[in-house]
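I'd like to ask some things about the structure below.
This view holds just a subset of the chains, kept in their places.
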Amino acid sequence: MAQGQDGAALLRADALSLERGGRELFCGLSFTVRPGQLLQIEGPNGAGKTSLLRILAGLSRYGFGGRVHRQAPQLYLGHHPAVKALLTPRENLAWHVAGEGGHSDARIEAALEQVGLYGYEDVPSMTLSAGQHRRVNLARLYLSSAPLWLLDEPFTAIDKAGVAQLEQLLENHVQGGGAVILTSHQALQLTRLVEFIHLDAGLVA
Amino acid sequence: MWSFFHKLGSPPWLFGIAGSILRWLLPITLVALAVGLVWGLLFTHPDFRQGNSYRIIYIHVPAAVVALAGYYVMAIAGAVSLVWKMKMADVAMRACAPIGAALTFIALVTGSIWGKPTWGTWWVWDARITSMLILLFLYLGVVALYEAYDNKEAAGKACAVLSLVGTVNIPIIYKSVDWWYSLHQPASIRFTGGSTIDASMLYPLLLMIVAFYCLFTCCLLMNMRAELVEREARTNWVRKLARAGEARA
Amino acid sequence: MSVAQWVAQLDQNLYFRSVDALLDMEGHGAFVWSAYLITTLVVLAMLLLPLRRKRRFLRQLAGELKRREGSPRTKGGGD
Amino acid sequence: MSPASRPPATSAFCLTLVRRQLTLAVRRPVDIGNPLLFFAMVVALFPLGLGPAPDKLADFAPGILWIIALLSSLLSSDTVFRSDFEDGSLEQLLLAPQPLYLSVLAYILAHWLITGALLALVSPLFAVMINLPSAAIPALVCALALGTAVLSLVGGIGAALTVGLKRGGMLISLLILPFYMPVLIFGSAAVRQAALGAPAAPYLAILGAMLCLAIALAPLAIAAGLRISVDA
């Protein structure tokens, strides 16, 4: 909350509190996200991780108190992969990034290749496996120019090699001056980088 | 002035003031209703064309008039809650809808009962009747939308948006229904304007209209109190209220 | 004008001379009375429902509070 | 982090959106086919329901065509945002650095193209089937095109307000049918006037005015409704 080195902050949360279904999920949660930070939100099922991320992204407004200062563009990937079963991965991805910037078809193809969907660019997404489905969505990370990523359980359904690759990507992003806030029930391998927000206690670690 | 608005935003104050208004308005309403009814039913002479069935007018017209006015109360409350984010307006808007729907329902049912002896049919597609039916739909839409949401805060906002859309649209709907009727107007059913009403019939009617306005206000305040209690369930003043009620019981 | 006079005048102004006449209303009684009956029912519902809603909610809340105070402070589930 | 690319022109974004919606619709032809088939069946049913006296039919043709257009618009508008809500695309739309007013308009445009516009295009065929005087056909097409656009916009409001609710599609009809009624009245009046040989232009002008009003205001209500629904 101190205005110290605030110039570089990507996001500042002031005294966030949230009540859902009659229960107080957290209160007095304040933190600042600066470039180079990788924050993992931890807590048991139902602790309010998803809710917190949605508040940070600006999607949720009811029942919460406090203020969120967003000082940089964000990329939010939620639980639902937002992949349309009837469209192909290429079409899905093209539409996802259409709001952010005009990406050439070649770049989209490259991103799909990087998430291991080479050869699957033009099949209908409904024939993809669960992990491949998710990967279509994760391909956005390779195209995003937003410095702050908000990722809700990005490793769901991804195989081991995919998780390792994704962690590498997160590390690169963080070391390149970006920041990541993510939730996951799996422990990251990049432990030396990670800072935690434990939600059950409502404290910042 | 500002402090008044500020107070309006304070739920316990509103709850209390609504209670004290109700304490004298409710008896007045009931007395006015009773006097108006007895007057209309017992002390007026029948209409020379419609006979005694016209006595329905003492509930039909007040219900219709107040139901129409109610929509505007609701829409204004909705606008206030959306624009100035005043929670109390939200509560008021929510409280208006069921009352308005009930009054519209009364107007429709009494009208159609009136129609049977007068026109020989329960229902005609007259302009005014059709608009009244549409008004009922509009009210029920707001009620249903509110009930459908689990998150009552979101429900309030959604209803406010809907009633604002309604405010823009109601004049259009009314004009177009009028116009539609005049375009088609079949010779068989002419709706009497009812402007040549006898004074002896008019006074009880006016009294009943006033009484229905009071009734609307009473119901509005009562609904608001119920709504306030539910929304503020986790605040201290409501808890105190609950404990007090428990002690009394 | 004394009260007696006033009552007498009222009585003179009464349109219906008997209860039967009042109920029948020259053949229109069924319509008029059913309209008034329905209206009465709806108005009663309009007045009583919010009252009942408030009472019931407060009672429920009181019970909830009592339960919570009675039991040792527990944090809600989700473990 | 890839090199910063500036946000694309909003028009390009909206175009992508419209194209995506159309692709989705074309890949599920039932969505398009059902309303048209419904239209055709009702048109075929009417002579059966009335006895095929041509003059009577012609009398009613404008009203019938309009009611069918209205119903098929009504029942398809429930789906405008639903699947996007369920798979999370709607959140992404709200987060995209683009004016929501315009993207919402793009959704509605796509919906109109696959319901109203298509219906307006094929309506001459149905008009002939129920003996509408051919003089009235241009007015019919124009009126349908203008009117269904209003219907799509108004329907969008209902869809936005109810998309988070996961309840039967009946609620939305409750909300928006009253607002459909003026369109029905003027639309069918335009066609009827044309069928009688009178000029339909005044009615079409009223429909046009409604459309302008709807384009100006409905997207605001839709955008507000979507924000409410995503966060219910």
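Chains: A, B, C and D, in written order; residue numbering restarts at 1 for each.
Throughout what follows, a contact is a pair of C-beta atoms (placed from the backbone, for glycine too) under 8 Å apart; a residue touches a chain by one contact, two chains touch by 3 or more.
The structure presented is a predicted model; accordingly, all values stated were derived computationally and were not measured.
*Asks:* Whole-complex formula, using the labels shown?
*Replies:* Full-complex copy numbers, labelled as displayed: A x2, B x1, C x1, D x2.
Convention: only the chains that are shown with their structure count from here on.
*Asks:* Which pair wins on C-beta contacts, A-D or A-B?
*Replies:* Between the two chain pairs, A-D has more contacting C-beta pairs.
*Asks:* Can you compute the centre-to-centre distance for subunit B and subunit D, using the mean CA position of each chain? Integer Å is fine.
*Replies:* 33
*Asks:* Could you pull out the residues of subunit A that touch at least 2 other chains?
*Replies:* Answer for subunit A, listing residues that touch two or more other chains: 62.
*Asks:* On subunit B, where are the residues touching two or more other chains?
*Replies:* 151, 154
*Asks:* Name, in rising order, each residue of subunit B that touches subunit D in their complex.
*Replies:* 82, 134, 137-138, 140-141, 144-145, 148-151, 154, 157-158, 161-162, 164-166, 168-169, 172-173, 175-177, 179-180, 183
*Asks:* Hey, which residues of subunit D end up touching subunit A in the complex?
*Replies:* 1-8, 12-13, 16-17, 20, 23-24, 27-28, 83, 86-89, 91-98, 230-232
*Asks:* Going by the contact rule at the top, pick out the subunit C residues touching subunit B in the complex.
*Replies:* Subunit C reaches subunit B through residues 10, 13-16, 22, 25-29, 31-32, 34-36, 38-39, 42-43, 45-47, 50-51, 53-55, 57-59, 61-62, 65-66.
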